[in-house]
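Missing here: one protein chain of the complex. Every other protein chain is in place.
Take a look at subunit A:
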Amino acid sequence: MPHFFFNKKVILLLVGMVFLVALISFSLRDRTNATLPEQIIKDTVGVAQSIVAKPANYINGIFNSIDSLLNTYEENKRLKARLEDFAVVQAEATDLKSENNKLRELLDKTESLKAFNPIHATVIARNPDQWEEKIILDKGSSHGVQKNMAVMTAKGLVGKITLVTPFTSEVELLNTNNPNYRVSAMVLGEKEAYGLIEGFDEERNDLIMKRIDSSLKVKEGELVVSSGLGGIFPKGVPIGEITEVSTDDYGLTKMAFVKPSADFSILEHVVIAKRTSTVIDGSDGNATNEDLSNPQEASKEEAE
């Protein structure tokens, strides 16, 4: 009799192991949508989490303001020095802006890759075990958030949306190791150089920009912004500054290390950028080249 029980337990254990491996491999696949039970759990926990996040953010804010209060003198001195330049730059900027608008009207070109509708969101949680660089926001598909949209702070790009449920969304940050994570970017030099942000160097804490045409000159200290050519992101969102340039593994193209301009460690409020011009699933997404703005029409066209 005891022998029988032993066998039963072993069989149960084996079945459990097989089930576990199946479950893990199912959830490891590159899934685009969460299943219904997952969505329900995510939304319920998300609501509870956003309630807790409010006082936590408030307390965090108090500490931050004390911190900035201590630095006020230093900061004030530095800002005063920059204020004089600022007035000149601002005058120039308004001038250029109005000129740009006039020229656009002249050309009858009103759409721009730069324009986007911002969706403001609060960070309600960060993946506590910190193996994947992921944050969770309190806005979801019911607020118009879609997969692969750009997420940024005032300082620059921080990541893109990877998963959406009705009331929450998940953001994978730029400093991820995921090899399928690409952002189409450009270097603002004498001549614009295009490339892709792919990967993160953990030792240097820098992003890696690959596939820059080797005939183009790229220098240290030049700014890197999103190009908008990946199809989903708006144009001109700052990403960072080049710290080193070298050739890539095969020696055919250049690659550059980019110091990110946004701070990934303390994120509270972010902006999700919903591009106003046509959205295409290019290299910022899964590279399917599908028209994302009106999928029904696109599939109809294909059928014809």
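As a working rule, a residue touches a chain if its C-beta (ideal position, glycine included) is under 8 Å from a C-beta of that chain, and two chains touch if they have at least 3 such contacts; residues count from 1.
By definition in this document, contacts and distances are computed from a predicted model.
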Protein name as given in UniProt for the chain not displayed, "Rod shape-determining protein MreD", "ATP synthase subunit a", "Extracellular solute-binding protein" or "ABC transporter permease subunit": "Rod shape-determining protein MreD"
Full-complex contact with the absent chain, from A:N7, A:N71, A:N117 or A:N205: A:N205
Absent-chain contact - pick from A:S112, A:N127 or A:T153: A:N127
Which of A:V52, A:L79 or A:L188 contacts the chain that the document leaves out: A:V52
Residue among A:L23, A:L188 or A:A287 that touches the chain left out of view: A:L23
Interface residues of subunit A (partner: the chain not displayed): 20, 23-24, 26-28, 31, 38, 41-42, 45-46, 48-49, 52-53, 56, 60, 123-132, 134, 136, 163, 170, 177, 202, 205, 265-267
